[in-house]
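The complex appears here minus one protein chain, its other protein chains still in place.
After this line comes subunit A, so read on.
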Amino acid sequence: MSAPVLRLSGFGKQFGSLRVFSDVDLDVMPGDRIAILGASGSGKSTLLRCINVLETPSEGRLELDGELVGQPSRAGDMRFSERELCALRQRVGMVFQQFNLFPHMTVAGNVAEGLKTVRSVKSQKALERAVAELQRVGLADKADTYPSRLSGGQKQRVAIARALAMDPEILLFDEPTSALDPALVGEVLGVIEQLANEGRTMLLVTHEIGFAYHFATRILYLAEGGIYESGTPDEVLKNPKRPLTQQFLAEHRRFQF
């Protein structure tokens, strides 16, 4: 049995008096693909954003490869130095719902940016690597284009290439297809599936339950401020044991044909 790449323990987040989630314990093993489901407002995106500390978790511990990230303060919460955050985020990549490409840089420039600025890789080398990553998502021919000329699906594939260029150990996807035309969802899910086949460790927040079923090694259903039900896709999606999960899935099946 190998050691977890990511371990959350007693993990929680609150905004002011609003408790989004608490007491989340999670071990992510190498190669795990975890789909996080839940009604809107259940805190799935917040949980994901706390893992790379785009949101600062209010409580609990975050360990990467067995090493604690951040220092506990006297108040009990974690404090993260700028250096730690930069190191953490290079190891835990993220893809956003709204792509968030840099509009003033070319497609290749977007993908090469992290290597150039964060890793101080020479411009030429970084661009070569960028084109290689773009090849992987099928967009090498768009290298010199600006993001404004791309479709939503293409933008998201570039965003995935941008995250991949940093060689992250873990990839986080925050509703990567929610902002897309239905016709463009497939190409993005195809790229994510391909990454799954490569054995990458990924956490995916999604509303695409069908995709979650095929993609995930484990499903987390979030409700009532925590992990409400978890298990294999068959366990959680085919035979949900708890009422809120059942209700959620029934709601989803309502308009199936």
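Everything below uses one rule, namely that contacts are C-beta pairs under 8 Å (C-beta built on N, C-alpha and C of every residue); 3 or more make two chains touch, one makes a residue touch a chain; residues count from 1.
Convention: contacts and distances are computed from a predicted model.
As stated in its UniProt record, the chain not included in the shown complex is "Glutamate/aspartate import permease protein GltK", which appears among "Tripartite-type tricarboxylate transporter, receptor component TctC", "Glutamate/aspartate import permease protein GltK", "Phenol hydroxylase P1 protein" or "Probable peptidoglycan glycosyltransferase FtsW". Set against the missing chain, the residues A:S2, A:S17 or A:S148 yield one that touches it, A:S148. Of the listed residues A:S9, A:Q71 or A:Q98, the one in contact with the hidden chain in the full complex is A:Q98. Interface note: of A:S22, A:T56 or A:Q90, the residue touching the hidden chain in the full complex is A:Q90. Subunit A residues in contact with the hidden partner, per the touch definition given at the top, are 52, 54, 82, 85-87, 89-90, 93-94, 96, 98, 100-106, 113-114, 117-118, 146-148, 159, 162-163, 165-166.
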